[in-house]
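This part shows chain A:
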Amino acid sequence: MLRVENLHTFRGRIHALKGVGIHLNAGEIFAVVGPNGAGKSTLLGTIAGLYRPSQGRVWFEGAEVTGTAPEELVRRGLALVPERRQVFQGLSVRDNLLLGAYHRYRQQRQTLEMDIEDILTLFPRLRQRIGQAAGSLSGGEQQMLAVGRALMARPKLLILDEPSLGLAPKMIAELFEAFVDMRKSRGLTILLVEQNIRAALGIADRGLVLERGRVKIEGSVSELKTHPQVEAAYLGRYAEASASPGGPTG
Partner candidate 1 sequence: MRMAEPLLEIRNLSKRFEGVVALEDIGFTVQKGHISAVIGPNGAGKTTLFNLLTGMVKPDQGEVLLEGRRIDRLPAHAIARAGITRTFQNIEIFQNMTVVENVMAGRHLRTTSGWLTSFFSLPGRLRDNRQAFHRAMELLETFELTDRAFQPAGILPYGLQRMVEIARALAAEPKLLLLDEPMAGLNAGESRKLAAFMQEIRHTGVTILFIEHDMEMVMETADDIVVLDQGKMLAQGPPAAVQRDPRVIAAYLGEEVI
Partner candidate 2 sequence: SSGGGQGASPGGGAPSDTIKIGAELSVTGPASSLGRPERDTLQMVVDEINASGGVGGKKLQLITYDDESNPTKAVLNLKKLLDQDHVSAVIGGTTSAISLGLIPTIEQAQVPFFSLAADQRIATPVKPWVFKLPQGDNLVVERILAYLKSQNITKVGWLSSSDDFGQGGKNTFEALAPKFGIQGVAFESYVPTDKDMIPQLTRIKNANPQAVIIYGIPPGASIATKNFAQLGFKVPLIHSHGIANQDFLTQTGSASNGVVFPASKLLVANQLPDTDKQKAVLLKYKDDFEKKFGYPANAFGGHAWDAIHIVAKAVGAVGGDHQKIRDYVENNTKDFVGCTGVFTFNPADHNGLTKEALALIKVVDGKWTLLQE
């Protein structure tokens, strides 16, 4: 489904990814974890086409998509829930959801109402806020909207950057359950970055630990869960070593 090889990405002068490879099978849930600044968001952004890699390649469903723009990738079935939600602040909740289906609006206009209904069932909170400007929603509500909007694209591969961020515990449980359901019912493939490692490893099949732009550990969830370094890693914080070479001297 998705194959990433030797990906290098710069964010400004910072070498954020230093040769990352991932392999995702269809219908799999794959978790990426790692400390702040490990490059997780950069990895997802590079796959989704937001950042251009300096080196390395990405294949999606057998075709190479390295450097393809996000607006193209979503047409091929790849949807991203970005870091910081990025909802359309001035538009209503409903319009945000509708625009999630932008690329299939012309062909599948009839099904949109149904899909919105599904999302409102998953997030009842959004139903109460349906006409409100997205920018005035609470943080958690915006997070729900960002996830809902990505689902509206009916993707084959859903890429989530910290979907649990700002959600209440009950909501997290429900959302992650829904992911599992969707994988079952629609064969949705999910690539997930999470800080809520327990929740993530709870639903994932496989995963990897990213540190300082490199893959530290990779394997099945059971392997990861029992890996001594994972336990250790998430008890302490890592100092940043990938600091800008152009930064302060001295």
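In picking the candidates, the idea was that all candidates are chains of the complex that A comes from, given by their letters.
Keep in mind that, in the parts below, a contact is a pair of C-beta atoms (placed from the backbone, for glycine too) under 8 Å apart; a residue touches a chain by one contact, two chains touch by 3 or more; residues count from 1.
Everything numeric in this text was worked out from a predicted model, so none of it was measured.
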*asked:* Sticking to the defined contact criterion, which numbered candidate from 1 or 2 is in contact with chain A in this complex?
replied: 1
_candidate 1-touching residues of chain A, taken from the complex the two chains share_ = 11-12, 14, 33, 35-38, 41, 83-84, 125, 128-129, 132, 136-141, 143-144, 162, 165-174, 195-199, 233-237, 239-240, 243-244, 247-248
